[in-house]
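Of the protein chains in this complex, one is absent; all others appear in place.
Right after this comes chain A.
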């Protein structure tokens, strides 16, 4: 944090997965525990994040900027921004959630996980397997037992894995 107390603003470059570069103030990335530790320990000026798609990074930087501007007076506006922020297709929301978890941006992580939970809570077991790319490891006997026990778990929007 010592760097942020010196008057001038430090600049940092983040490199997304497709090599796209994002130049932003160092103070912004301090919201990420991962990047904060990197900046503090190594005084780097450029951080490669190959595992994060540029599209995802754009979204996250957008959030960091908005969050940094948050004051008690624009709380409502920020809430609306948050709502819009997670209003993307489910696959993109999961990409964001995975990246936020990696970057350790705690407040946003909580919010993203809640958003994913809200989106999947009425989905069928089959749809959830598709979304999380899970192969069932139950035997066909166990599987048919479940279908008998909790038929409602296998009903619902089977193919609708995007929303």
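Throughout what follows, contacts are C-beta pairs under 8 Å (C-beta built on N, C-alpha and C of every residue); 3 or more make two chains touch, one makes a residue touch a chain; residues count from 1.
What we mean here is this: contacts and distances are computed from a predicted model.
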Quiz item: Which choice in "Phosphatidylinositol N-acetylglucosaminyltransferase subunit C", "F-box protein", "ferroxidase" or "Ubiquitin-related modifier 1 homolog" gives the name that UniProt lists for the one chain left out?
Solution: "F-box protein"
Quiz prompt | Contact residue for the chain not shown (choose from A:12, A:29, A:57 or A:116) | solution = A:116
Self-check item: Residues of chain A (touch criterion as defined above) contacting the omitted chain
Solution: 15, 17, 19, 34, 37-38, 41-42, 44, 47-52, 94, 97-99, 101-102, 109-111, 113-114, 116-117, 120-122, 125, 128-129, 132-138, 143, 146, 150, 152-154
